[in-house]
Each structure stands twice: as C-alpha cells, then as structure tokens.
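The other protein chains are all here in position, but one chain of the complex has been omitted.
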Amino acid sequence: MSEGQVADVIVIGAGIIGAACAQALARRGLRVLVLDAGLHGATAAGMGHLLVLDDNPAELALSQYSLQRWRDQAPALPDSCAYRSNGTLWLAANAEEMAVAHGKFLNLRAQGVACQLISASDLRRREPELRQGLEGGLLINGDGILYAPATADWMLQTPNIQQRRARVSELDGNRVRLADGRWLSAAAVVLANGVQAPELCPELPIEPKKGHLLITDRYPGTVTHTLVELGYVTSAHNASGPSTACNIQPRPTGQLFIGASRQFGTSDPQVEGWMLAKMLRRACDYMPGLAQLNGIRAWTGLRAASPDGLPLVGQHPQRQGLWLAVGHEGLGVTTAPGTADLLVAQLFDEPSPLPAQPYLPQRFLGEPVYA
Amino acid sequence: MKHYADLLIIGAGPAGISAALAAAPSGARIVLLDDNPLPGGQIWRDGPGAHLPRQARTLRQRLDACSNIRIHPATRVIASSGPKQLLVEDPEHGWLISYDKLILCTGARELLLPFPGWTLPGVTGAGGLQALIKGGLPVHGETLVIAGSGPLLLASAASAKQHGAQVLRIAEQASRSAVAGFAAQLPRWPAKLLQSLRLFDLQYRTASHVLGALGSDRLEGVRLQQQGKIVELPCQRLACGFGLIPNIQLGQALDCAIEGQAIAVDAWQACSRADHYAAGECTGFGGSELALVEGAIAGHAAMDERQAAQQLWPRRARWQGFAKALNNAFALDPQLKALAQPDTLVCRCEDVPYAALTEHHDWRSAKLATRCGMGACQGRVCGGAVQHLFGWPAAAPRPPFSPARIETLLCLDEQSAP
Partner (left out) sequence: MPELMLDGRHLQVNEGTSVAAALALGGDGCSRTSVTGQRRAPLCGMGICQECRVTIDGRRRLACQTLCRDGMQVETRP
C-alpha cells in the first residue's frame, strides 16, 4: 500500500463475486476495501445453485474447479449459508433429451465429474412428485445449493477486509471517485458489480438478463435433488427471446424454490405476471402437484450476461490498474471461487489454477495497450 | 375465468357493506369480496360465538336482498393482472376480475409487538382473541389477561366475559390522564359513552404493560409492569394488541397515494388514482360509525351521485372528531420499544430473534441476511414491529399479495404478453 492509498485493493461490489475476490486477496495478506452501493444485485435475488455446466469446455473447467473449491470449504461455512450437497438431477422428457443426457454423462465422466444416468423407474423412486412418462435423467452428485447473501457476508468477515457503503461514480485505472466527489486510490481496483458495471465502464459488453423466481411455503420432503429440465440447455440458455425452463430447488427449510426464466432488453425489476405464470406452468408440466402448493413470494433479478456466456476475469486491457470480475450471468455463485483464484493468480503474476485465456477481457476489449 | 364488475369492492366490513348498499340503487353490477367466510369484517364478524348488533343483521339482510350485488366470501386479492383487473382466489379456484370502479375497504390489523414468550400457544392479539371467540373458541372457565392499548382491550374483555372467561386484568399502556381525557370527551358521542360504560371493567389498569409471557410449552402466566410495580399473574390466555394499523398494501400495489400510513382520500373518499376509492379503517382508524358513513360516501361518489355523497359529509365530520380523540389518547409509550430481549423472536414465520436484526441499518439488508419478513405473513406482522422498533418502512408490495396456490398464479398467463 503506497502513501495516499486507502487499501492495497479496492473491490467495487459486495455480491458473491466481489466478496469471494476480497476474501481471496485478504487471505493473501492484502488490505482490501470493499465499496458497495447497497443496491442488492443478482446475489440477493438468485437461486444459489452450485452446478457444473458443460455447454462448452471453458464453462465446464471453471464450474468444475469452483464446485471442488466449494466442497473443500463447505465445512468452514456457517449454518446461515445453508450449504447442502444435494446434487442436480437433469430431467429428460423424451428419448432425444435422454440422448443429450447420455452425451453429457460421457463428457462429464471423462472430465472426472461424479455423475450417473438415472432410468425412468429410478427417477420415479427418487422423485415421486415428478410426472409420469419422463424418460429418465442425469444426476450430478457433487452439485449443491447455498444461501448466497449469507455466504457473501461470511466471506466479507475475513480479517483485512473493510467494507463501506458508497456509490462509485467514476473510474480512472487504479483510482475511484465516490458520489461525494472524493477520489480513492489503491494498487489495484477490481470491478465486480455485475449489471451495474457498464455504468462505470461503458465499453463492457454486459447486458441484463431478467429472471423471475418464486418460493413456496414449507413442504418438507417433497423434492430431494435440484431438478432442472434438459430442455434448459437448449431452450432457455441459448434462446434470444423470453424463455422459461423448469428449475425446482428444495430449500433446507422445506420450501421449494421455482425458476427459471430469461428475458433480454429490460432492466425493470417489476414482477411480470404473464412471465411468472409461464415459468410456473413449465414447472407444473414436470411436477403437476406443484399447482396445489402455495407460493408465498415472487421476485426478479438481473443477471449480468456477456456475449459468449463466460465471465470477464482479468486486467482491463486499456485501463491500467483496473481489473474485471464481471459477466457471470447465472453462474456467479457457482464460479465465485474460481473467479477469485483466477484473479489472485493474475494479480500476483502466479501460475493460474486453470487456463485463464477463455475468460480474459481482451477477447472483447482488444489487446492490452500497456506492458 | 374472467368476471366483470362495474363496481368492485374489496372488504365486506361496515365500510364495504355500506358502500355496496349506497351504490346498489344505481343498478350497477357490484361485486363484493371478503377474505372471511362470512361478511362483517372484524367488528361484525359472524360465527357461533358472535352476538351481532341489530344494525349489522339489518344491513346484511339488505345486502342479500340486492340482486345486483354479488358477494364472494373467502376470497383474496392475489395480484393486479392488468390496468383495472385483479387476480383473486378462493378455496376452490382462482380467477380474474375486471372493473370500472374500485373501492378499497381493506380495514386494519392489530399492531403486535414482540415481547418475551409472545410465541407461546395461549398468546393471541386482543382483537385476535375476540375474533377467535366469535369463531367458536371455547374460553369458558379460563383465566385470562388482556393487555396492550386502545378501546379494543375493553371490547375483547367483554367478549371473553360473555363467554364465561375470567378476566384477571386489563393492562392499558396509556396513562390514566390520557384515558381519562379521552373518556371526558365521550359525551360528544353519546352512543360511545353508553358503550364504554357497558364495557367498563374493575380490572382495568392504566400505565400498565406486559413484560413477558411465562411458560414452557404453552402460556402459564404473565408478568406485567403495573403502575411502576412488577406483577405476575398465573393465567391460561394472554390477549395482547397495541392498537390498529391500516391495511394499505393493496392500495400501495394499485398506486394509490399513502399519507400517514393510511390510504389518502379526498372529500369524496377518492384515492389519488382515478376511479379508485377507499373507505373505513384503511384510510385511518375511526371505528364502525365512521366506516359506515365513509363507505356510503364512497359508494355514492363512485356512482357519480355527488349530491348524495355530499349530504353525508357532516355525519362523517362528527365521527372524524371521535377518531382524532381516540388516536391522540392511545399513543404508544416509547418504553414498549424495549420489551424485546435479544432472543425474543421478531419474525415468527422464520424464527428470527431481535439480536439478529440489531446489526442492520435498513430493512432490506436485515431481510436478506436474516430472512426476517420473507415468510408466509409477507412481513405483515414483523413489518409492523420493525417499523415501530427501528423506524424501517415497509417495502412496496409485490405479487402474490397473499400466499396463493400456484394453480391460481397460472391464471396470469391469460394476460397478453407485451
């Protein structure tokens, strides 16, 4: 920390990404100042699903690495984080989707991810609430769930981290300007504020992807694994128009968390009834009994999406002193540990724990202009 | 399923019933919704333990006789599904109702403040006990203590005694001079004076409040601060409520302006939003007489019967005076903010203790970190408490406005997508 610097690193954003980065840096002995505007972004709204996703090798590498890191640190997480390793059960509605499941199974197993194919009868035994006639599924044993806001809070309790409620209005490399006009500087600034990032860095290709969620009253024992339709991979994840996919997560409280929906081109946080209904109908298609359960809260969140579905992690190629950890879309909670480790390795100029190339910001922002 | 009403009235208490009856002669198609199985709201709640005043019975008979008033009991509003359309639900199904005019008569609920032991079976609200008794709750031979604030304590005690309970104490937190000052004004409203004399109870103590409910699995006794002394009374029930809070959620959700924690209305009972009106306790506490006249004004005004509405203004003014005197007398003592201990639960749905909340500076952060307010009551109980304790205002309501079957929420896709 040089004279005039408030910290070794300033992190903008106290969501799961900012918190994970702050924790990793603080554990290396750096003094970290985390600035947060109090807007409560995707970390507050999301499902806290920890899942391995293999749409492409880079996504698989980052999610697989991160899941292992979550499993490693699970014993240290306090109860409020509500970490559970209940697995994800991908649902195949027909032979075509079962073939996709089979392909995933082979790919994941080859990469060392513990998983197993589930027959139709085994599916009914494991999850009796699912409708008749599903083809089967793929169980990813090491996937889990946690309560992200409490987890971010826990990460920020690490020694050497200071938090301040403040809105950053301007960036200048390793300096930030607050809403009150003051400039703060550090050796490095990490931008980790999700959908708000383009406000400070208009060149970032981050778009909001709106999602609806609903949580039910307590119905313990209804569902065991987090249930996601394989159609998710084809329909919701890659579509350009509004789309929904069945995603049912059993909370440790016995409540059911229901998602998932995607809409582009809007940052209106209002719950849209037609979209909520569409999403719920999709979930009811897979689990008819859901219709009789009581929903107690509905809300929305905005995911920070990048054009290729991978986050931007690394130095800003034009703004020296500014580092980026943004654009995680629906995998922010999952890939927080991997993001933090990638960033720390780059900051300290150490070997990267996994290939950093696919996530480097220069793929969108152009080659570095400084050494 | 889609229905239509020229005039949709939410709430069938005195205000809603009065509004419906005032509007009925116009011939308009009127729909009246209420979340209870029978009309009457709180004060005229019907049931095996209820003794309905003659006026209530008469008005209900008139309601039943109007062929253009359709009543939907046990029905709740779940969401706003369009510019003038609501999604509603009853025990069997959900459906959409479109309307031309709307009158909100959503009433008020009790302010329930946390104190040690308040979650024990045997502890209810003061109005809560009265409601439960009317629904057939047996209290014969039981000993009970009534506490909190407001005239509702006396009404609750009277109901309990009528059904054979032994009221050991009525602990009113307001001072003797505040209550006496209010009582001295009662001759302005002779009916109210008569009523209060009938309700008078020898066990009534002012400057007294509950300190804790005692017991392990259920209530066994109550500890009170009574005029400077600590008193413990073994008892089977504690009925404790600290006055009433207007139910403004639906008004907020429909973009009606709120003023002083009640739905803002003008001389015509009109809200800030066109074609929307409000009457009764949701516009500010004032008792059934005020609710009746406000409801009638709203009913006439919604039907553009301005002269009929205006004729009722003097009567409303009279009862507004009573409301004002009431609210001034029973203001809450700041000591009540200190009742909760660190381990006293504030959020009963998610079992969040007071200590967990004190670390936070705003409601949203507190909710996210502790899940306080994220349970089935949607922050209606704990929200009232944290507003009183910390000054945190309630968040804007989101649908579903009440827990609702997912099957009901599916009706929302009958709306057209943008």
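Letters A and B mark the chains as written, and numbering starts fresh at 1 in each.
Just so we're on the same page, a residue touches a chain if its C-beta (ideal position, glycine included) is under 8 Å from a C-beta of that chain, and two chains touch if they have at least 3 such contacts.
This structure is a prediction, so every number in the text was calculated from the model and none was measured.
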Which of B:Pro91, B:Gly260, B:Pro334 or B:Gly391 contacts the chain that the document leaves out: B:Pro91
Full-complex contact with the absent chain, from B:Gly16, B:Pro39, B:Gly94 or B:Gly127: B:Gly127
Of A:Leu293, A:Leu312 or A:Leu331, the one touching the omitted chain in the full complex: A:Leu293
Residue of B:Leu52, B:Leu233, B:Ala376 or B:Ala395 touching the missing chain in the full complex: B:Ala376
Touch with the omitted chain, as defined above, among B:Ile69, B:Leu112, B:Leu144 or B:Val210: B:Leu112
Contacts of subunit B with the absent chain, listed as residue ranges: 35-37, 42, 46-49, 74, 91, 109-110, 112, 119, 121-125, 127-132, 135-138, 217-218, 348-351, 375-377, 380-381, 403, 405
Residues belonging to subunit A that touch the chain removed from view: 217, 253, 292-294
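Here, only the chains that are shown with their structure count from here on.
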Subunit A and subunit B: spacing of chain centres that average the CA atoms, whole Å: 42
For the subunit A and subunit B complex, residues of the former touching the latter: 38, 40, 44, 80, 149-150, 153, 214-217, 242, 258, 271-278, 280-281, 283-284, 290-299
Subunit A-facing residues of subunit B, complex: 79, 81, 87, 362, 364-365, 368-369, 374-376, 378, 398-400, 403-407, 409-413, 415-418
